[in-house]
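Just passing along the structure, written as structure tokens.
With one protein chain withheld, the remaining protein chains of the complex are depicted in position.
As written, the chains take the letters A and B, and residue 1 is the first residue of each chain.
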Amino acid sequence: MGILLAELATQLGAQLRGDGALEITGVAAPERAGPGDLSFVAERKYLKLLESARPGALLISVTDAGHFDGNALIVDNPHVAFARAANLLFPPEVMPHGIHASASVDSMATVAPTAWVGPLAVVEAHAIVEAGAYIGPGCYVGESTRVGSRTRLVERVSVLHHCVVGEDCIVWPGVVIGSDGFGYARDGARWVKVPQLGRVVIGRNVEIGANTTVDRGAIDDTVIGDGVKIDNLVQVAHNVRIGENTAIAGCVGIAGSAVIGRRCALGGQVGVAGHLEITDDVTVLGTSLVASSITKPGVYSSSIKAEPAELWRRNAARLRKLDEMADRLRRIEKQIEEISGRIHSEPD
Amino acid sequence: MGILLAELATQLGAQLRGDGALEITGVAAPERAGPGDLSFVAERKYLKLLESARPGALLISVTDAGHFDGNALIVDNPHVAFARAANLLFPPEVMPHGIHASASVDSMATVAPTAWVGPLAVVEAHAIVEAGAYIGPGCYVGESTRVGSRTRLVERVSVLHHCVVGEDCIVWPGVVIGSDGFGYARDGARWVKVPQLGRVVIGRNVEIGANTTVDRGAIDDTVIGDGVKIDNLVQVAHNVRIGENTAIAGCVGIAGSAVIGRRCALGGQVGVAGHLEITDDVTVLGTSLVASSITKPGVYSSSIKAEPAELWRRNAARLRKLDEMADRLRRIEKQIEEISGRIHSEPD
Partner (left out) sequence: MGILLAELATQLGAQLRGDGALEITGVAAPERAGPGDLSFVAERKYLKLLESARPGALLISVTDAGHFDGNALIVDNPHVAFARAANLLFPPEVMPHGIHASASVDSMATVAPTAWVGPLAVVEAHAIVEAGAYIGPGCYVGESTRVGSRTRLVERVSVLHHCVVGEDCIVWPGVVIGSDGFGYARDGARWVKVPQLGRVVIGRNVEIGANTTVDRGAIDDTVIGDGVKIDNLVQVAHNVRIGENTAIAGCVGIAGSAVIGRRCALGGQVGVAGHLEITDDVTVLGTSLVASSITKPGVYSSSIKAEPAELWRRNAARLRKLDEMADRLRRIEKQIEEISGRIHSEPD
């Protein structure tokens, strides 16, 4: 069931060094790889992990190849090549097609013959499930919603009415797409619900992690661009727009109408305030708060690292007096200026 | 399918200015509104959005009305009026009633004839689903739980045993109400589970966002007051009490036994520690931590805005030495006092 190393080299467009007839049957981390395993080293410093193990073959860059003397596949980007190799060794299972007997599919829905609707799934009227799409067990596809070709709703995913999930997407269990945005008008002490009339429109090749939520737009749409990757437990509020190929780590919260550029990376637990814009190619480190627009590409942070609580408590207490401290500093500077003036004006 | 502007004026109690015979067919944001659309401007500064668009009619306040010369509905609160108008133009669909063939309803449950239990929903023994309530696809209503009149569990909502959801509520997919609180007694290195015997009791006109969790009380109940609005991915721990008309944004975490007053607003990702009390009319800005009781109404914060990481790294490093810095500042002040004393005591 394995693949010969020479065949892997061909498929990955890699330069083969060593035993092309070796059968590769698995993948492994460098420090635990065995004789049938393919592994990879993305940076030279990780070569030391190989002291305790000996992979059948190693994906390695041309600049590092001289530092390893075993079987090697020499490539431009070992990490990407590793991803591709793993996909070759462990191809995604062939998806079934048809409609499971226990599924509930409305007679006005359109399910392509090559698509699959799994056990206990619900597909509402006027929904469209395109060719090769996979609607897993317990999923819900709302009225007039479209699920694109080859997209996989893994299991227990909710896509409410009038939304669009593009082609080649993967959506994990517990995800909710198309819930109402948090929109109310204040009427004295009470809140009046503002109808949420927009949609969620998701591009191609998007992956959305478990239990993430994406609210529908208030009037316009919430939009997630092609190639965006979103981790677990992320909140995407109404009318947010996320640019192509942006990656968003777990537990991030993005408030309403925020616009995030292309190729951005938001670390875990980052917060993004509403009604602001983040330009392309911005990285925000984990737990930071983006409270106003970011107009220049780069790395941003407001994260604070934990230290022993006794120590931190004292620093945090001072932080609460920092403004006063700054005033005292200013006062001292004036006093010193004055004293210096006096001293210098004195005859030596 | 639209509504004449004059008719809208009557229904909203608005003063009509302009063409009452105009048919309004949609709503739109001011900057994108077309000739059939109703839009609104809540503050004068937004009037400039109308430079690029021309709504069929505009909801506007009496103080701003003079700054717009098109068709207008003049009202006290344009945002509230807009919410009402949108509800008139896009009335919620008429709910079905009955029990779907694929639902699993216990013979000891009570479902009102005007209520609906959707496909693949489960209603357990002694549960009560009141008149006009809507139990959407895949929802779970536990034993002896009550779902109030006209309340809508949109889809895949879990309300576990012995809980109460009041009238006119909306609960979004993935919400879990009535899971056990996080209660353990420490027995050496191990944790002994403390049975969670309380309920969750939710008032009227409450909305709860997707994938939010509300734990049942340990002994007493967890209580959410009338008119409370909770966004997505919020954690409400056991024995929390939330006062009427409080609004809680996404990703907020509220620890056990916290008591939150009426008309409060918690911003996104706020944390509230356990066993404390927040009085009425408190606003907490996004990402802040409420670590002790707040006894005075007002706005509170501990949020820190991200800046370029290089800059921030230096500031954060200093923060970890702030207590020492404060000591040095104090020492300097003493030295200056001493020096000043010396200088002033010298004969000029």
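One rule holds in what follows: contacts are C-beta pairs under 8 Å (C-beta built on N, C-alpha and C of every residue); 3 or more make two chains touch, one makes a residue touch a chain.
The shown structure was predicted, so the numbers you read here are calculated from the model rather than taken from an experiment.
> So which of A:A65, A:V299 or A:A316 would be touching the chain we can't see?
A:A316
> Which of these, A:G20, A:G36 or A:G268, touches the one chain of the complex that we don't see?
Considering the complete complex, A:G268 is the one touching the chain left out.
> Out of A:A72, A:V141, A:V214 or A:C251, point to the residue that touches the absent chain in the complete complex.
A:C251
> So which of A:L49, A:A65, A:A86 or A:V299 would be touching the chain we can't see?
A:A86
> Identify the residues of chain B touching the omitted chain, counting contacts across the whole complex.
On the chain B side, contact with the omitted chain comes from 102, 104, 120, 122, 138, 140, 156, 158, 160, 174, 176, 179-180, 182, 184-187, 189-195, 197, 211, 213, 215, 219-220, 233, 235, 237, 251, 253, 255, 269, 271, 273, 284-285, 288-292, 294, 298-305, 307, 311, 314-315, 317-319, 321-322, 325, 328-329, 332, 335-336, 339, 342-343.
> In the full complex, which bits of chain A touch the chain not displayed? Write them out.
Here the touching residues of chain A are 27-29, 32, 77, 79-80, 82-84, 86-87, 90, 100, 102, 119-120, 137-138, 154-156, 170, 172-174, 207, 209-211, 227, 229, 231-233, 244-245, 247, 249-251, 262-263, 268-269, 286-287, 303-310, 312-313, 316, 319-323, 325-326, 329, 332-333, 336, 339-340, 343.
Heads up, the rule we're going with is that only the chains that are shown with their structure count from here on.
> Give me the C-alpha superposition rotation for chain A onto chain B, in degrees, nearest 5.
120
> Taking the mean of the C-alpha atoms as each chain's centre, how many Å separate chain A from chain B?
Chain A and chain B have C-alpha centres separated by 25 Å.
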